[in-house]
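Before anything else, here's the structure in question.
Every protein chain but one is kept in place in this view of the complex.
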Amino acid sequence: MEIDIIKKQVYSSTEIDRVEGQGIEALKAGSQQVIPDPDEWLEQERKQAEFFEINVLLTSVDFFLNWARRSSLWTVICFPACCAFEFIATSASRFDIARFGMENLRASPRQADLMVTAGTLTWKMAPQVKRIYDQMAEPKWVIAMGACAISGGTFAQSYSVVPGYNRIIPVDVYIPGCPPRPEALLYGIRMLQDKIAKTSNILR
Amino acid sequence: MTIALSGKEVGTKLEEKFPGSIVESSQDSLLVKSEFLLPVATYLKDTPGFDFDYLACITAVDYSDYFEVVYHLTSLERNHSLVMKTRCYGRDNPSLPSVVSLWRGADFQEREIYDLMGINFDGHPNMKRIFLWQGFEGHPLRRDYL
Partner (left out) sequence: MAIRTEPFVINMGPQHPSTHGVFRMRLTLDGEVVVDLEPVFSYLHRGIEKLVEGRTYAQIIPITDRLDYVASMSNNLAYVVAVEKLAGITVPERAEYLRVIMAELQRIASHLIAVGSFLNDCGAYFTPFMYMYREREDIVDLFEMVCGQRLTYNYMRIGGVSHDVPDEFLVALDKFVRRMPYFIDEYDQLLAENEILLARTKGVGILPKELAINSSAAGPVLRGSDVKWDIRKADPYSVYDRFEFDIPTGSVGDCYDRYRVRVEEMRQSVRIIKQAMEQLPPGEVRSEVLPLLRPPVGEAYGHIEGPKGELGFYLVSDNSIAPYRLHIRPPTLINLTALHDMIIGWKIQDAVIIFGSIDICLGEVDR
């Protein structure tokens, strides 16, 4: 079937580039401070311990909510660099992340609640990652995987690398390594599940 | 084994064809004046004795007085290779003719040199930044950047 192909210039790529460049410069100027880690749950735990002299007070509603949330975390695909392959190895047949309920890798951030950031973040990619994080629905968690995600890693002195994901989004669990072994990633996910188990939703 | 052609022999042949085009020629490489870059490259590509149809690599090096752009050419049929260099002086707006019309593989590599070193290539259809975002100040790979 012959289709008459007409090449028309329907958009101006220089204009799009200029607008995106301005967005990147604005984000870079606004990210000079580290975003503090979300650890209000530690404060709550301490307050409850003083008041009731036991560690954590959770209602049974809390218990079931947290159990449901931590047992089926769905990950959004955000795989810039090398750590991505260790994540893929974790979800392959040998290290099998499906036994934790996480075999679903959703491309759409609206259906996900965990972002495992596997790779170096550059200033050009930073607005897109922030956009994806903003599109995820509450409750949501972030795991920073690898040295590049924690602090920029080997490339920290470069002119185009963001020194750690916690400049633009708040991070819950940090997993060191370059790249971290799949067992280390599973340990980090386990820590996140423990953290979710201690979150109290009603007493907020 | 790919034979690396001697710059001296190729230089003498080119000097006969384009007088004044060769600045210096050594065993390893050949230094061409930037005005003669396109005619010399066309000659090297089309002449049956040379047949350099494959451009392996284009690089730019920043020596403080001048920029040097290095072309690694290979011939797949005859299995020989040549290193061709050219220089451009001045740090404000250096420019060179583009070889995209001869070898399309130079497309992204020339854009990269423009982005990171600041050398403009005349005749390139799409000369804009490729690695850094629009609005980035400066050219990072120069020796005097930060």
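Going by the order they are written in, the chains are A and B; count residues from 1 in each one.
Here, a contact is a pair of C-beta atoms (placed from the backbone, for glycine too) under 8 Å apart; a residue touches a chain by one contact, two chains touch by 3 or more.
Source: prediction; values computed, not measured.
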| item | value |
| --- | --- |
| Missing-chain contacts mapped onto chain A | 3, 5-8, 10-11, 13, 16, 77-82, 84-86, 88-89, 92-94, 105, 107, 119-120, 122, 124-125, 128, 132, 154-155, 157-161, 178-179, 181 |
| Contacts of chain B with the absent chain, listed as residue ranges | 1-2, 28, 53-57, 59, 61-62, 70, 72, 76, 79, 83, 103-109, 116, 130-132, 140-141, 145 |
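Going forward, only the chains that are shown with their structure count from here on.
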| item | value |
| --- | --- |
| Separation of mean Cα positions, chain B and chain A [Å, integer] | 44 |
| Partner chain B, residues of chain A touching it in the complex | 14, 17-18, 20-22, 24-25, 123-124, 159-160 |
| List of chain B residues in touch with chain A within their complex | 128-129, 132-136, 140, 145-146 |
